[in-house]
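The complex appears here minus one protein chain, its other protein chains still in place.
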């Protein structure tokens, strides 16, 4: 008979363990939530510095106001107020390639370059690798480069570098991304900011989190944000106004092919 | 024209704010993830003690092994590995009345009693209120009382009371729930444990989190757990074996009504 | 070892059956989709009249323009165009108590009355039962009575009665609902229309479909409608305009409790 192995939660009549530790005695009251999320994802307990940097990423991604995901969650809560899980799930389903995907795309892109290369020993070396990467990429966008609003620079980016430096956690992904930030004007002929979502991807990759799930951490952050959105909707509802503003501007037209 | 107000995320070309604070300067690197989730939900920054107690609740609810939600997330990831958001959303959709609902049910139940009563001044008073509540309830189950596995006591319960006492955060919901734990044998004729999920509901209500969203905090905790499940699935896959074990034990039968 | 029984799809190396029939030979090319959906839900093949009435209900519920569910599906497709399943699932998650729930609520409400009563033999008897029901209900709304737009009558309601009469499928649920339509002014002191969604619930209950899943048929109809919405979004996109109209009318305010 197949057995299903897990190192996560387990319980007997008298005990509950999580990640091999006594949940009540060793985890609750001791381990913060960001630390726990990291630990669950890697099965490796993060250092305080890793936790701090990871939580900075989660803060950077938690809420960006009335994004499509936030609007979706509020409208779903309006339609089905009996199902908080449905409103959160609906919001998360917008976490795909376009709005929350940059974090994962940047992490994976940088990782592919890093894995295929020798690790440079200094900034000059990283700049060379970045130049080579940009030239290979041609007209294809580098994930994480450019921002439609923060054209002069995304304030989250220097802050993430600052924290990573303070915690001595600048690894190859952040190094390569910084080099791309320095040298891309030579190749592209214009200066673009390194966006925060892309920097988050570089950080998560440097922290050793699983690349296949980088989007998952954006979604974890966003779950907290969406609960905030629903709490605000309860206090100061706007979903019905959003619906009515669409409804009242609807214009029936003839079908396309008749 | 209607305007849509929010106190959560906002940005201009040069700034990003969250909850009225500069995101990069005042939140990232300073505010932990549990603290931020609390703040987003209440628009009130929690004290360190409130954060610690809240994070203990999140740890208590993060992962319970191969629950239906975990199995669902892994099977969905097996079927649609291109959509991490779909696998997480599918798992969260199991967070309804039966498996993750106890937290919310207990919080709401206790709150209804607390709001309808004078606040007792000591344990004797709480015991009287609890007795009256149990008698009114008749044969209807009290949410949070009893556990199908931890029949001799759920180890999370005393730990949550311990932390709440250390942080001086025992409020009316925890007081009433403790009294129910003391006096129910007089009414029910048997001794049942106060379960951890119900105690989490009492804690969240005492922390002043919105009652309509108590289930949401269980879902936030579970999002971290589900990422852990998917990470483990990548490392040591079992979803296909689960599927095959169902498939190989399928028995076709005649339709019900033909 | 437990075995898992099913009368639905089954296959061997050389055969595929559905509901005990050879899928290729006896179902494909012969059984319409509405007929098949009814058959799958009841494991009883519907008559042509039952199929016609059932498909009329599905048509009545398929699409109502820019409802919250349609907006949600389009916004999710905008954010995550790589996941059609996510956009459809997000739209369906709005099918809860408020927007798509009337069908189920009306069916269940009527069924509870019907099951608790003798079946009247004529309209006079149904009117008496309806009066008694309305008086018991007091100020609680009768599900399916009233419509916020079609105040003079929902055009779908008489059409459903007409088809049910043509097919000789008016059963106790439709009879009671019609009687409620006739007598409620005596009790409520005003005349309200029987809405189409509620009539759909009465029809589905009379067709013997499972009450616990009446909402499911509204969701099946809506799945076809949401595919229509996504197809139109591909041809004539509006989701980004909806998002921008919200975004451009956002007003940051101070947090609630600081």
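Note that the chains are named A, B and C in the order they appear, and that numbering of residues resets to 1 at the start of each chain.
To be clear about the criterion, a contact is a pair of C-beta atoms (placed from the backbone, for glycine too) under 8 Å apart; a residue touches a chain by one contact, two chains touch by 3 or more.
Just so it is clear, the structure is predicted and the values come from calculations on it, not from any experiment.
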Chains in view touching the one left out: A, B, C
Residue touching the undisplayed chain, where the options are A:22, A:82 or A:241: A:82
Interface residues of chain B (partner: the chain not displayed): 65-69, 71-72, 75-76, 78-83, 86-87, 89-90, 93-101, 232, 235, 239, 242-243, 245-247, 250, 252, 256
Hidden partner chain, residues of chain C it touches: 2, 4-16, 18, 22-25, 27-29, 31-34, 36-37, 40-43, 52, 55-56, 58-60, 62-66, 83-86, 88-90, 92-96, 100, 149-156, 158-160, 162-163, 166, 196, 210, 212-213, 215-217, 219-221, 223-225, 227-232, 234, 236, 238, 241-242, 245
Residues belonging to chain A that touch the chain removed from view: 1-7, 10, 17, 19-20, 42-45, 80, 82-83, 85-86, 89, 93, 246, 249-258
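In this text, only the chains that are shown with their structure count from here on.
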Interface numbering overlap (same over half, different under half) for chain A and chain C: same
Separation of mean Cα positions, chain C and chain B [Å, integer]: 32
Contacts with 2+ other chains: residues of chain B: 2, 4-7, 10, 42-43, 83, 85-86, 89
